[in-house]
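Structure first, then comments.
A protein chain is absent from this complex, but the other protein chains hold their places.
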Amino acid sequence: MNALPARFLLVVVGLAAALAPLWALESFHLFQLTLAVIMSLAVLGLNIVTGYNGQISLGHGAFFAIGAYVTSILMAQADWSFYATLPFAAAICGMVGYAVGLPALRLGGLYLALVTFSLAVAVPQLLKHKALEAWTGGVQGLFLMKPDPPRWLTSVLPLNADQYMYLNVLIVSGICFLLAWNLIRGRIGRALMATRDHPTAAEAMGMDIAALKTGAFAVSAMITGVAGALSAVAVEFVAPDSFTFLLSITFFVGMVVGGVASILGSIFGGLFVLFVPNIAESISRAAPGVIYGMILIVFLFVLPEGFAGLVRRLLAKLSSPENPKPQ
Amino acid sequence: MTISRRLLLAGSAGALAAPNIAAAQEAPGVTATEIHIGSTNALSGPVSSYSVISRCLEAMFKRLNDEGGVGGRRVKFTVYDDAYQPPRTLEQTRRLVERDRVAFLFNQLGTPTNSAVHRYVNQRSVPHLFLATGADKWANPREFPWTMGWQPSYRVEAQIYTKYVLEQRPNAKIALLYQNDDFGRDYLHGVQDVLGDRFRTMVVTATNEATDPTIDSQIVQLQAAGADVLICGVVPRFAAQAIRRVHDIGWRPMMFMTNVSVSVGVVMQPAGVEKGVGLITSDYRKDQSDPAWAQDAGMNEWRDFMRRYVPDGDLGDNNYTYGYGAGTTMIQVLRQCGNDFSRENVMNQARNIKPMEVATLLPGIKVQTQPDNYNVIRQMQLQRWNGQSWERFGNVIEGAG
Partner (left out) sequence: MEAFLLQLAAGIATGGIYASVALAIVMIYQATHHVNFAQGEMATLSTFIALTMIQAGLPYWVAFAGTLVVSFVMGALVERLIMRPVQHAPILTHVGVYIGMLLIIGNMTGWVFGYTIQMFPSPFEGGKPMLGGLFSAHQLGSVAVTLAVLILVYLFFTKTSLGLAMRAAAYNPRSARLVGIRVDVMLALGWGLAAAIGSVAGMMVAPIVFLDPNMMLGILLYAFAGALLGGIDNPPGAVMGGFLVGVLENLAGAYVVGTDLKLTVALVIIIGVLVLKPSGLFGRVVFTRV
């Protein structure tokens, strides 16, 4: 039994699972799932630079915010269509990510975490600044409208705005996930991980560490920025208060719990950070934050490789006793 | 139109004559025994000091239920946490409306948070009542007929202060310290509204962030600009610091403080009661520590309520007098509904509240609405701190409306 049909089956199942909610879920849960997919995308971005490349970023909320605002400003002030804004948001976030990656070259570990944390704390204040107010709407924020499904689609498949948004988010995220997966699987992915695990050796072997690291930041920022752009339209509103440092912490938690350096883990992570706060709230109305923190720590103790690690181990157990690995 | 639709429904229900239909929803969130009301608040995160408002409201509905409910029904009040993050407010509000199917929304906290759901609730025709924010954009019956604030707007408050300054010191140099968010910005706009072109020459401003440890630097800066009037739109922590600091550096401006931050227990005592002498505010509520209300019937009613239903609540925290006022207004609307708690009727009653006194509001200040005027409380009274309590002076002032 060779691997190809199994992998094909997996893809088909995955697609079905992704599309099923369009019919299986009603508006509110579909909206939540849309947000969860967006979170997964943001966590994927974080994973690229922190999980695969070892540069700890606690400030990815900043890139999320930039992506969201670029899209919002273009849509609200310049009347662009939602699709046109996406590559623009990605490009600008990529450039900012590169700019952040440059000083990050000189920092490691905790210091980088501190710097990015400070960035996350400073971002809302920057967004509110008078100089930018004319574009960003200042503290009042900007309002957007979700795109309506086009006629040619609704004539074939009746979709409401929520369902159409979910479809859009799914497609855009799917493309990003595919690109990321391709990147990680290849030479660059291995180089990223080599830089993470044995930096001095990698450098001694002639890898251009600087280019890799800044590139990782740029790509990571682009992906999280696109997630931000999607979220702005899904929520139809952006305001500086939507992007506090808690957001950066949320992404980090999602990455750790889902599984560091794992594409699948990013998906788990996104689902976790969206749905678990609600679970925490139902457990303890008075202190949902405490429950959330406790769940996080329990995961770190019991499942340090996150959900994805658990899945990996389960799959390994399933495949090893009966079927020996194919040569 | 609503009445004939209900007759049609009643008629068809009668025709079917199935007893179990009585238990079904008559309107979203309403059954024969229960009305489900939804809300969101910052139960966690940096601004969670306002979460006591929700606790107060929960207690009020519990008291209402203990006394037999309203229209023969009990009230179920559900509050979800949004941690003051607009996307989460939208998520929780959609949960309340689409999954929990509440009858309507009541006293949701915050300006950016409510902004995120403003369009949504009006598109869906869900009453969005008595929001816990003084931003002045909620009183807009033409464009957003389903949304209504409650407290007097911060902008109107700032206008009142500025007008008073112009009366007393026409050539004043005004310093404005405001929090760099929607709350503080409303004060800026209020002052701008009154001064117009004179703003640039008469006013110096400084802002602070909610995360700043102290505002000493801003106070020094404003004094150095030669101001003789100081207007503050800041939250309690910074209000206490400001009062203390202004006194300690020997500055004696005519000083105004937002009524959000004038609680005796939470602001004046920490600042030092003798340091705030002369401070002016404009409030619509009675303050617990004011000896004038020690035997007051309304405040006794509130104190009795706190004792029985919120025994561990801090009486000195005027979020509780605030909550009591909002809750009383809501219950009045429910009573006015009679037996019809459909969304249309709830909204209809909410926009037709005859001027009503509330236990925790200052005498002369009434709660009222009309279909073309959604400013629920539009009066305030200037008060001056005398070292022991707030002394009201002047008349009850009506805001811009």
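The first chain written gets the first letter, and so on, giving A and B; residue counts start at 1 in each chain.
What we mean here is this: contacts are C-beta pairs under 8 Å (C-beta built on N, C-alpha and C of every residue); 3 or more make two chains touch, one makes a residue touch a chain.
No experiment lies behind these values; they were computed from the predicted model shown.
The chain that is not drawn here is touched, among residues A:95, A:249 or A:283, by A:249. When the whole complex is considered, the residue among B:111, B:208, B:259 or B:289 that touches the unshown chain is B:208.
Screening B:66, B:143, B:248 or B:391 for touch with the missing chain picks out B:248. Only one of the listed residues, A:27, A:125, A:160 or A:278, touches the absent chain: A:125. Looking at chain B, the residues touching the absent chain are 44, 46, 48-49, 51-52, 180, 206-214, 216-218, 220-221, 223-224, 236-237, 240-241, 248-250, 266, 269-270, 314, 317.
The chain not shown here touches chain A at positions 50, 56, 58, 103, 106-107, 109-111, 113-115, 117-119, 121-122, 125-126, 128-130, 200-201, 204, 249, 252-253, 256, 260, 286-290, 292-294, 296-297, 300-301, 304.
Please note the rule applied: only the chains that are shown with their structure count from here on.
The touching residues of chain B, counted against chain A in their complex, run 43-45, 80-81, 83-87, 90-91, 94-95, 97-99, 111-113, 115-116, 119-120, 180-182, 185, 209, 211. Of all residues in chain A, only 26-29, 31-32, 35, 121, 125, 128, 138-141, 143, 231, 235-237, 239-242, 244, 246-247, 277, 281, 285-289 touch chain B in the complex they form.
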